[in-house]
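Only a portion of the chains appears, each positioned as in the full assembly.
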Amino acid sequence: MDPRSLILTLFLLFLFTGSTAASPGKIKVRRPCRRLVFYFHDVIYNGKNSKNATSAIVGAPAGANRTILAGHNHFGNLVVFDDPITLDNNLHSTPVGRAQGFYLYDKKDIFTAWLGFSFVFNSTQHKGSINFAGADPLMNKTRDISVVGGTGDFFMSRGIATLMTDAFEGEVYFRLRVDIKLYECW
Amino acid sequence: MDPRSLILTLFLLFLFTGSTAASPGKIKVRRPCRRLVFYFHDVIYNGKNSKNATSAIVGAPAGANRTILAGHNHFGNLVVFDDPITLDNNLHSTPVGRAQGFYLYDKKDIFTAWLGFSFVFNSTQHKGSINFAGADPLMNKTRDISVVGGTGDFFMSRGIATLMTDAFEGEVYFRLRVDIKLYECW
């Protein structure tokens, strides 16, 4: 190759790459840089199961009490939880972490919740936390909430978590499958 | 142009672009990549308006009840809401989505709130959710909170929402104008 041809090739290549480089952050591919699937298990305190319960009603609208979930699709109930996280859908599997935070039922005519919580890990496999927030229209088969941040192994992460109700037993137990897709990894 | 001149030009251009490329993300312009304005309407349950109410007090400090907003600028009241979102400032316009989440009054000597909520859309125009969090010093004409994430059409969004109290009627109704400015769009 003579110098001129090389320069031309180089120049074209340069222009192409240069234009990409000049707009950092604009080209974003919707492909997770990290993906994790977990289950977590919520056993709601109902006045009789204090030993097994992992969550409790701590707020309720006027006229409702905090032992029985309120009528009108539990509208107004605020529930605090500390739930075991497992790798499979078995409540009795060894927990790999804890899901800690709250949910509140926020709609009168259908079941819908709002969630603010963290996955907290302190094992050989994962150390750190993932923080979540978002609406959970729980009658939908899958629902997306936001991963708003992370610490430790999940330092500065952002992404989407797709929730799916994997099982429920009346008003005492439910199990969520959480498919975490991180699109910002550090 | 002789090869040497071309190489020099190329080299200078390269150095310039190279230095931009080497620090991706540093040059950030404060110009929204997306902007949306909505209104939402909150009708607080007061013991008499259960049919129209869109929100309810579910937490209150000791000595206060959950039907009447507490004294001391409602300090300690936690309110859960499911409010209609409209494109204009008319409560009776067809809602385009729901604002769902909570606010809490967190100051004794002046009205101030803290908000955690989502805009949930499921129409032909918008599908997905926008998640918000932040302090709302509601005596200020405008207040900025954070857009901490989004899903669906608002996948991975971040930005600022400027709130303005557009109207209020005593302690039963208020309407907020929300000017959403997204600075990270995917």
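Going in written order, the chains are labelled A and B, and every chain counts its residues from 1.
Keep in mind that, in the parts below, a residue touches a chain if its C-beta (ideal position, glycine included) is under 8 Å from a C-beta of that chain, and two chains touch if they have at least 3 such contacts.
Note that the structure is predicted; figures quoted are calculated from it, not measured.
A.B. asks: Since every chain shares one sequence and 2 appear in place, tell me the total number of copies in the complex.
C.D. replies: 3
The definition used in the following text is that only the chains that are shown with their structure count from here on.
A.B. asks: Averaging over Cα atoms per chain, report the distance between chain A and chain B in Å.
C.D. replies: Once rounded, the distance between the two centres reads 20 Å.
A.B. asks: Quick check on the complex: what are the chain B residues that touch chain A?
C.D. replies: 3, 6-7, 10, 13-14, 17-18, 20-21, 24-25, 27, 45, 47, 56-59, 65-67, 78, 80-82, 98, 100-102, 116-118, 120, 128-129, 131, 133, 148-152, 155-156, 186
A.B. asks: Please name which positions on chain A make contact with chain B in the complex.
C.D. replies: 3-4, 7, 10-11, 14, 18, 21-22, 24-25, 28, 30, 58-62, 75-78, 104-108, 112, 114, 116, 133-135, 137, 144-148, 158-160, 183-184
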